[in-house]
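For this view, one protein chain was removed and the others were kept in their places.
Order as written gives the chain letters A and B; numbering starts at 1 within each chain.
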Amino acid sequence: MSDKKLKPAPLPNEGLLPEERGLFCDAAPREYEAAKGWVENFLNWARAESLWILGFGTGCGAVELRPLMTSRFDMYRFGIQARPTPRQSSVFVIGGYASVKTLKRIVRSYEQMMGPKFVVALGSCTINGGMYWDSYNTIKRIDQYIPVDVYITGCMPRPEALLAGFQELKKIIKSGNAEGQNLYARNFEWYKANQKKVIKDWNMPDYNW
Amino acid sequence: MNELATELAARYGARDWHDQRKDLASIWVDPIRIHDTLAWLKDQAGYVHLSFLTAIDNIERKAFTMAYTLRNHERGHSLIVHCDIDRDHPVVDSIHLLWGQAWTYQRELKEWFGIDCPGSPRKDEEFVLEGWDDLPMMRRDFDSLAYSQATYEDRPGRETADPAAHMKQKLYPEAPL
Partner (left out) sequence: MKRGQHHIIPPAERATPDLNSGKYLVMWQGPQHPGITGNMSLRLVIEGDTVVDCETHVGYLHRGFEKLMERRLYMQNFPLVCRIAVPEPDFNEYCYAAALEELAGIDIPDKAVWLRTLSLEMIRLASFLMWIGGQAGAFGHGTIAQWSVTMRDYVLDLFEELTGGRIYHMYIIPGGVRGDVPKGFLQHVLETMDTIEKNLNDIELVMFHNAVYKMRAQGLGYIPPDWVDTYGITGPNARGAGVARDLRKDLGYLAYPRLDFQPLVGKVSDAYERSQLRLGEMFQAIDLIRQIVDKMPKDGPFREKLPNPLYWKIPAGETYVAAECTRGEYGFYVVSDGTDRPRRIAVRGPSYTHAVSVMERLVRGVNIADVAGLMVSLHTYPPEIER
């Protein structure tokens, strides 16, 4: 496959000032093909057993991440570690509701993460708005804006529920079905249109790589 | 406390002193007097602590009611000072030189109600919302549910059951409601 066929058109990046446009990425994300056979199984096993989560407490759910990280529930024995920067993490845990201001940072952090990347959504607020269903500032379905792999219900989900959710995520990864990143690249225009409808002051590149 | 009520009435035309509890009272002044009243209460009467300041939208009588809550630690008494300002041109004196946290409250009032406090530092900066272009959202004529349904999509499949209608359907389907 030649490179020219796969390369998408450059993005307009209208949110940036004209003098800054050369500094930022203007290529849309692209899909990645899985490797063949036992290589992919091996890679999936490696990805599933070292899930590094991004240290971004986006909402209420962050308060149950503390017990998860410490000695009582200890996620580290499952290979899950918290990392401070998106460049080093592979799982983004959306801890509950997302206000519009946070959504902009969620999109930015998600796009800056290195692939393969997965999203775990906690709580009922990510599913249908939860108890802020009539609020002017919280979104009701996080999967309209970024792709989600696993939903964990609850308000708050207990740390045991979080561990069960991570087990589910590992199963999905090992079976080769964790395609959130490719879904995002395939439907990039749709996701971007949804994001821009809600985030009114878009002053970052269209794809934050 | 009645000496304080008489003193405020004599100095600033305060009225309607109301004792809510033995450590909480409220009083009304005219908006033009609000800065002097608060400054006097802070400097001379010992009400040194500003708990908070907020506004209530009394849309029926076309006014915003301001509420400044002060506390006197020596006597252990809190006083809420009210004043009514016009809802169509909401402007009130700024108290940012009296207390160091007042400018944040006034910035919030500008964003949430549209109340302007001239001279308050950084009052036009965005506080909690980004890129908001609708009505100030704490006003009672802003419909939060309508805005949410128009802007954010619902997940399909949600059913709402009104309990009264459901029970009627289940138990007495033939009876009138």
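The rule is short, and it goes like this: a contact is a pair of C-beta atoms (placed from the backbone, for glycine too) under 8 Å apart; a residue touches a chain by one contact, two chains touch by 3 or more.
Being a predicted model, the structure only gives us computed values, none of them experimental.
S.K.: Sort through B:Gly76, B:Pro156 or B:Pro173 and give me the one touching the missing partner chain.
M.R.: Of these options, the touching residue for the absent chain is B:Gly76.
S.K.: For the chain that's not shown, point to the residue among A:Gly15, A:Gly57 or A:Gly79 touching it.
M.R.: Considering the complete complex, A:Gly57 is the one touching the chain left out.
S.K.: Among B:Ala39, B:Val128 or B:Met167, choose the residue that contacts the chain missing from this document, as touch is defined above.
M.R.: In the complete complex, the chain left out is touched by residue B:Val128.
S.K.: Quickly run down the residues of subunit A that touch the omitted chain.
M.R.: Interface residues of subunit A facing the absent chain: 54-60, 62-64, 66-67, 69-72, 82, 84, 86, 97, 99, 101-102, 105, 109, 131-132, 134-138, 155-156, 158.
S.K.: Residues of subunit B in contact with the chain that isn't shown?
M.R.: 20-21, 23-24, 26, 48-52, 54, 56-57, 67, 69, 73, 76, 78, 80, 96-97, 99-105, 121-122, 126-130, 137-138, 140, 142, 144-145
Criterion: only the chains that are shown with their structure count from here on.
S.K.: Just the number, please: Cα centre separation of subunit A and subunit B in whole Å.
M.R.: Measuring from centre to centre gives 38 Å for this pair.
S.K.: Where on subunit A does subunit B make contact in their complex?
M.R.: 100-101, 104, 127-129, 133-141, 144, 197-201
S.K.: What residues of subunit B sit close enough to touch subunit A in their complex?
M.R.: 128-134, 137, 142, 144-145, 147-148, 151-155, 158
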